[in-house]
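Removed from the display is one protein chain of the complex; every other protein chain stays in position.
Going in written order, the chains are labelled A and B, and every chain counts its residues from 1.
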Amino acid sequence: MRRETQRLILLLLPAGIFFTGFFLIPMADLFMIGGSGKTGWAAYAAILTDRNYFNSLISTLAVAAATTVATLIISGISGVFLQRHKFPGNAALVAMLTFPLAFPGVVIGFMVIMLAGRQGLIGQITQAVTGEKVVFAYSMAGLFMGYVYFSVPRTILTVMAAAEKLDPKLEEAARSLGASPLRVVRDVIIPGLKPAFISAGAICFATAVGAFGTAFTLATRINVLPMVIYTEFTLSANIAMAAALSFVLGAVTWIVLALARTAAGSTVAAAG
Amino acid sequence: MNKPLSITLENCAKTFTDGTRALEPLNLSIREGETIVFLGPSGCGKTTTLRIIAGLEEPDAGGKVLFDGEDVTTLPIEKRNVGMVFQSYALFPNMSVAENIGYGLKIRRESQAALRTRVSEMLGMMRIEALADRRIDQLSGGQRQRVALARALAVRPRALLLDEPLTALDAKLRDTLRLEIDTLLRRLNITAIYVTHDQSEAMALGDRIVVMEHGRVAQIGSPRDIYQKPATRFVADFIGTMNRLNGAVRNGVFTCRAGDMPWATAPADASEILFRPEDIQVTESAEGSTLRGTVAAAFYLGDRTRLFVEVGEKQPLVVESAARRDFSHGETVGLAIDPRGVLIL
Partner (left out) sequence: MKNRWLFTLQLGFTLIVCAFLIVPVILSILAGLTVNYLVGLESGLTLRWVFEVWDGYRDTIFLSIGLSLACLAVTLVIGIPTAYVLAKRQTALGRVIEEMLVMPVAVPGLATALALIVTYGSLSGFRTSWAFILVGHVLFTLPFMVRSVLAVLSAIDLKTLEEGAASLGAGFIDRFRHIVLPNCRAGILAGSLMVVTLSMGEFNMTWLLHTPFTKTLPVGLADAYASLRLEIGSAYTLVFFLMIVPLLLALQAFAQPRLKKFVAEDDAT
């Protein structure tokens, strides 16, 4: 009824005003500023035409893709395992695996330093064993490690939730038809978890593309797009280029998520 | 108790925003204190009509709802003071049974004491005193139904609207509650509108029945009228079981594929006759009958046997026999129709 529609519009108003004023308008501004630099609208193509930016784009996408694959494998194995086998200590394991759920990127970076930094555990062990200290925290490998660290807890939760809904009868049916455990995984479990994999993978990928804190903590030299944007903005004061690059970055992540959502059906939540 | 309400619908049609025409223009007046039942197949517009009366939907422009002659068309439900019982009960899961029943009184800012008295009165009326402090999810279906009724009645509504209140229950419980509701409605002398697609429920409860078909009223009348004098073929088929025979009348005899049926008062142009299973009997012997058929199926029901008798029509005849004997498949039986029960539509 009309009265009710009016009421609903009124209720939507606060969020609408806030969102328009502080997100839609600023984003539109950002878009305009991106085209206002020395190179004009060509700034939006710079990510492809400029060798340096293009390289950063490639390495950003590469580390994000590697993170996604590694996270899905790790979380797939552990998530299904923990959902299927209820043994004493299971709950404790789940609690530990999901403990770092809300660590901010900077803290994740620090965790990587604790493991693989100059005073890190891996360095100490390798020095004791081989006499040579292995330190990789301040490189792409460290960043990769950090992103996996960041993504595993939430992905495990998603996989566990999806595995809970998998019908064990399907698996039993496959077994009764003589399928080997490997075939069961391939023919029953992975297809059943596919929507969860797609959505969790997309979130994983998008966060890895856009995250900034971890790279910032590890080293300013790491050549990924968020770092490039940050440098353009603060050091070179090239606001137009920073704007263009971040707009493109934002568009890329948003599209990845939107595509994944259509692929996995409406159940995908962008819970990041 | 309030004086019972009379309700009038004038020209009420309903077209939903998606273009669905749920209700054709409807005129109906419901007398004070009567129980009226909307009966019809799924999707025929019963709920829509009820919701228009309740104030949950507005009729299309031109339609009017009158309560005791006063136009309430644009009055929202919370101002109409009608009690409503929903098919899914709509009990509030965040409140106990007693809180649910007292909710309407709380809204009306009744004093704590008055509220408590009325709630225990209602609990007593529905005989659910023991459940007062239960949470809703700890109740069985029948108990929920009683709470829903108590909640709707607690505020002394001017009319009670019930939308398929028993559909979610099993058959036995449905019978018990049907009786209880019937007793209750008569005792309270409240105007009640009851929606159902179950004809036996409609027959048992209704002072009058409104049979609906595709958003239109097919017939309004007492249960007896509706059953014995259906106005249309749709009503005849929808209410109870109807047998039909095709044939022609000549010299006071109706002739069809099953044979001849003497019928002194037969109208000359009757080409199809309709009659209920209770108006046809299996005769003692097949040889002496002019009307015959073969048994296609026989279901022994204990007190009687339900027979499906093949007579060369599209549908076999349904015949109920109290004879203490077995009927075998393929057996030829003689039939006799009581002309007083024959209808022509």
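Quick notes on this structure:
By our rule, contacts are C-beta pairs under 8 Å (C-beta built on N, C-alpha and C of every residue); 3 or more make two chains touch, one makes a residue touch a chain.
Just so it is clear, the model here is predicted, and its values are computed rather than measured.
Of the listed residues B:56, B:204 or B:270, the one in contact with the hidden chain in the full complex is B:56. One of A:53, A:110, A:136 or A:197 touches the chain omitted from the figure, and that residue is A:110.
When the missing chain is restored to the complex, the residue among B:65, B:91 or B:311 that touches it is B:91.
For subunit A, the list of residues touching the undisplayed chain reads 7-8, 11-12, 14-15, 18-19, 22-23, 25-27, 29-30, 33, 74, 77-78, 81-82, 85, 91, 93-107, 109-115, 119, 121, 149, 152-153, 157, 164, 181, 206, 209-213, 216-217, 226, 229-230, 233, 239, 242-243, 246-247, 249-250, 253-254, 257-258, 269-272. On the side of subunit B, the interface with the absent chain consists of residues 54, 56, 76-79, 81-84, 86, 88, 90-94, 103-104, 107-108, 135, 151-152, 155, 161, using the contact rule stated above.
Please note the rule applied: only the chains that are shown with their structure count from here on.
Centroids of subunit A and subunit B (each the mean of its C-alpha atoms) stand 59 Å apart.
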